[in-house]
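A protein chain is absent from this complex, but the other protein chains hold their places.
Chain naming follows the written order as A, B and C, and within any one chain the residues start at number 1.
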Amino acid sequence: MEKEKNISFSNTGHFSLDEDIASTRNCENMIGVTQIPLGIAGPLAISSFSSTNQELRTKNYFIPLATTEGALVASVSRGCKAIGESGGADVEVEDVGATRGPVFRVGNMKEGRKLEDFLKNNFSQLQEVAAKTSRHIMLKTYAVSGAGTYRFVRFSFDTKDAMGLNMVTIATTALASYIYEAIHIPCVDISGNFCVDKKPSWLNFIQKRGKAVRAEVIMPASVVGDVLKTTPQKFYDAWLAKCMMGSAMSGSMGFNAQFANILAALFIATGQDPAHVAECSIGMTTTEITSNGDLYVSVHLPDLMVGTVGGGTGLATQKEALELLGVSGGDDGKNAVVLAGIIGAVILAGELSLLASLSQGSLACAHESLARGKVQKL
Amino acid sequence: MEKEKNISFSNTGHFSLDEDIASTRNCENMIGVTQIPLGIAGPLAISSFSSTNQELRTKNYFIPLATTEGALVASVSRGCKAIGESGGADVEVEDVGATRGPVFRVGNMKEGRKLEDFLKNNFSQLQEVAAKTSRHIMLKTYAVSGAGTYRFVRFSFDTKDAMGLNMVTIATTALASYIYEAIHIPCVDISGNFCVDKKPSWLNFIQKRGKAVRAEVIMPASVVGDVLKTTPQKFYDAWLAKCMMGSAMSGSMGFNAQFANILAALFIATGQDPAHVAECSIGMTTTEITSNGDLYVSVHLPDLMVGTVGGGTGLATQKEALELLGVSGGDDGKNAVVLAGIIGAVILAGELSLLASLSQGSLACAHESLARGKVQKL
Amino acid sequence: MEKEKNISFSNTGHFSLDEDIASTRNCENMIGVTQIPLGIAGPLAISSFSSTNQELRTKNYFIPLATTEGALVASVSRGCKAIGESGGADVEVEDVGATRGPVFRVGNMKEGRKLEDFLKNNFSQLQEVAAKTSRHIMLKTYAVSGAGTYRFVRFSFDTKDAMGLNMVTIATTALASYIYEAIHIPCVDISGNFCVDKKPSWLNFIQKRGKAVRAEVIMPASVVGDVLKTTPQKFYDAWLAKCMMGSAMSGSMGFNAQFANILAALFIATGQDPAHVAECSIGMTTTEITSNGDLYVSVHLPDLMVGTVGGGTGLATQKEALELLGVSGGDDGKNAVVLAGIIGAVILAGELSLLASLSQGSLACAHESLARGKVQKL
Partner (left out) sequence: MEKEKNISFSNTGHFSLDEDIASTRNCENMIGVTQIPLGIAGPLAISSFSSTNQELRTKNYFIPLATTEGALVASVSRGCKAIGESGGADVEVEDVGATRGPVFRVGNMKEGRKLEDFLKNNFSQLQEVAAKTSRHIMLKTYAVSGAGTYRFVRFSFDTKDAMGLNMVTIATTALASYIYEAIHIPCVDISGNFCVDKKPSWLNFIQKRGKAVRAEVIMPASVVGDVLKTTPQKFYDAWLAKCMMGSAMSGSMGFNAQFANILAALFIATGQDPAHVAECSIGMTTTEITSNGDLYVSVHLPDLMVGTVGGGTGLATQKEALELLGVSGGDDGKNAVVLAGIIGAVILAGELSLLASLSQGSLACAHESLARGKVQKL
């Protein structure tokens, strides 16, 4: 692998953390490291890659997954194989923006309108205030909501290749200060759970956050049989029963099979904040059987908070994982978009594999597995 | 620390993974490890510890947190200090059980009643079937729901000190097989998103899963001022605006400040499955000002899936973290209960610290911070 | 009032209501009546009728619908015809119970356990306390939940043929009083939105309230074509797109087409409380194409709060509607069960008709309709 990708895994292979840097930037009172096994899945073929602004170059990717859960890497690899033999996945990334949702307190509705009017009439000034806090940030849009004397403002920022939460906190603090000086309406929480950060929410599902990613593939019935060991119909039935009926009956925001498993492994491997699994795992998988009997499968992730600079992305082993994907460091926002798209495609691979396993779980198989003391990992 | 706790950190301090074991049990196609900085917060004082069946011994804990997000360890330590100076936190753990929610397909409602009748009339046999799959598992209860021809059965198991998902999958496969042989009603997904595993759901919020944990503390106003640098009233206002109003306005299942941050760091450090952050981060923080002006704060986690044996808990660095907490390995279910309780108390510490920071975020402070190029981390 | 407002109430004043009775029991400061057109749909054939305790006699029903929305009666009648030509609908009613969810305040978690222990250890006494408030009420079960110092107790009662909210309020007040006297834990709201009364909630969706009703029918493809003017495949596609995909994407609790339309018309006609539409309209419609090409359709209403005595059921026109259905007055709980089952079947008829209309809405039809200045009512 080192040779093929022209990357050195000198750090991943042994404890190599620059303790001085990590203990300053990433962790206080640091006593060492936790080690998570890192496996490689793939190759994963992306056949078209569309972002908000551009068509991106496509290629095959080897996928770094840090996990302690056996079978995950093998499961993703199987999904990658199915995608590859189907000609690759199509991926679409919308660069929505990192959001902060401070909460202001007004005296009454009339003062609430004053706040709304101020925001509307001073948007370019607000953009200037935000821009002064970092050369990598731009205020894109905002929205206001609220009840009683609470007014929640959801600021949305372009943060280039950074996931950007620290940047948007600083910018939002400056914005709240500017607003207070101008109209004396105080902010009582810089983060008012209207961001919504690291919590599952319908607001993020509906209005999206970070990157919104879709990935899809059409698999010939023969690939479904040969690689996934199931049929389009069985796959469809397993999907409908679990991802739609089950999630609806349980009041879930996750209409999918295992977004969280894949996200956690990718986030840890590539230095993302694993707490974001709480919000990023919402979303939907869809399937259908095409008119000629093939299987269409898609994933929709409305809320993917990822970056290729800042946070844990600079740590040695994490940086190597990003290099493996070709997206380490900043590139005017493009690296973060590509990372998001790759994640979407890996999520798709994970859904293919798990739903196929569930669908083929005939009771005969179950008997046999039990006899052998083995069982399909979920 | 090593001396004080009489534990050797020989593994955490350098790359030490037994690659043969890890690559067999935890990760396929393994090429090395991802290293996450590990910091120690605390000590954290628990003053009373009640579980479903027993009063547990209390003591002070040092808390291992694996994180790449600067300020998290310091933030938790501040919360621990506030708890300690208030006499410690009270903790309560309900041992709910690990659940699997397979989905069966019936021909019509009448056959659905046949399934319900069978489950009701054969519960002890079902318990025997489950017990045969492992000596560590016991079927506790079940519930049936569904619409149309879908019937979701939520089996709940005691899995002792294991988080237990693999065990319950094997047991549920055996149960589904037993049911099919008896009444010919097929299971179409062993996991029908009625578990609900690794997805935020109201079902888990309402009916709980794994361990349900509460922790609470009453902090004298002086401690709130000295340690948390805020006042009970400001803290209360910040909580109400963010955790209740903000979460309600955004359609969130997380009525809290930062459950996910703490869970992710603890889960990675102690070998839990970090994908469970998706479901475990739902829950609620409450506060009130007592009649004598002190500050009561509590956390409620209805869905905590953790264990001290199996999965990643056997890896070297993770095992050391569990040893630091005194809960490594199995102890007839008690270690997992204690771990859950400790997690509840750490979550409480995290809420104290972040809500205090938010509440004290006066605009004067914000100005100063901006001038210094620094800002409170959220 | 007429003079003051210079308005003639010539229509409102003209009515048949026994003003003495209505103004005493149903409405204060009564000036007359609002008149809602009452149409009759059907006949509706129910071919099997199962309740929790018994098989009920089946027959054909004429359905009273009070509505101001044109096309509703015709739409339901078309659904009834499709059901009739398919051999009738099967109906299943679970008599869950009317719930009240008072909220108690405890000093801390320990006192919370005291409350839970008291409820567990004194259940038969609680049943006696409740029974003393009415000879028509029985406390069936209870559940406790809560966070911080809030403890929500959800009492579930058998209220015979009454919807029963007033009865359960009186009983719950007596229970709260009994609890307070015994253990001095105060109730701060007799109704703590844990009932959950007249609000859509996942609690009611998951744990059910009042009557839980299912109805289903298998329609031969020929009936789908002749009566509903569509095909099983088109119907299925319209259902999946709207009731599952659309409702999931919009964060709805209503995975159905028009439960609310039918409920409102039936509730007004039969003297139910129309405010209950807020909660009763949650639920799910499912469809599938059977192996021989027929169309299976079902509805699931987990939360139907209805009765045949009390409230508006005693008013003259409403009583006549109940008599039309053969369920006026009390019959040891059986009339309310039958009413609930009929409602389920009418809801099914409404879903059939609207989903068929949506599915057949080819653009050619749309053109024609527009040309004629007409359009399918939704």
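Some notes on this structure:
By our rule, a residue touches a chain if its C-beta (ideal position, glycine included) is under 8 Å from a C-beta of that chain, and two chains touch if they have at least 3 such contacts.
Predicted model only: the values in this text are computed from it and were never measured.
Touching the missing chain, out of C:S247, C:T286 or C:T308, is residue C:S247. Here the missing chain is touched by one residue of A:N53, A:N108 or A:Q125, and it is A:N108.
Among the residues B:S77, B:S247 or B:Q272, only B:S247 touches the chain that is left out of the figure. One chain of the complex is left out; on chain B, the residues touching it are 202, 205-206, 244-245, 247-251, 253, 255, 284, 286. Where chain A meets the chain that is not shown, the touching residues are 48, 50, 90, 92, 108-110, 113, 145-150, 202-203, 205-207, 214, 216, 218, 251, 283-284, 286-288, 296, 298, 300.
By definition in this document, only the chains that are shown with their structure count from here on.
Taking each chain's centre as the mean of its CA atoms, C is the chain most distant from chain B.
As a whole-number value, the distance joining the C-alpha centres of chain A and chain B reads 22 Å. Between the Cα centres of chain A and chain C there is a gap of 40 Å. Centre-to-centre separation of chain B and chain C, using mean CA positions: 37 Å.
Counting only residues that touch two or more partner chains, chain A has 202, 205, 245, 247, 249-251, 253.
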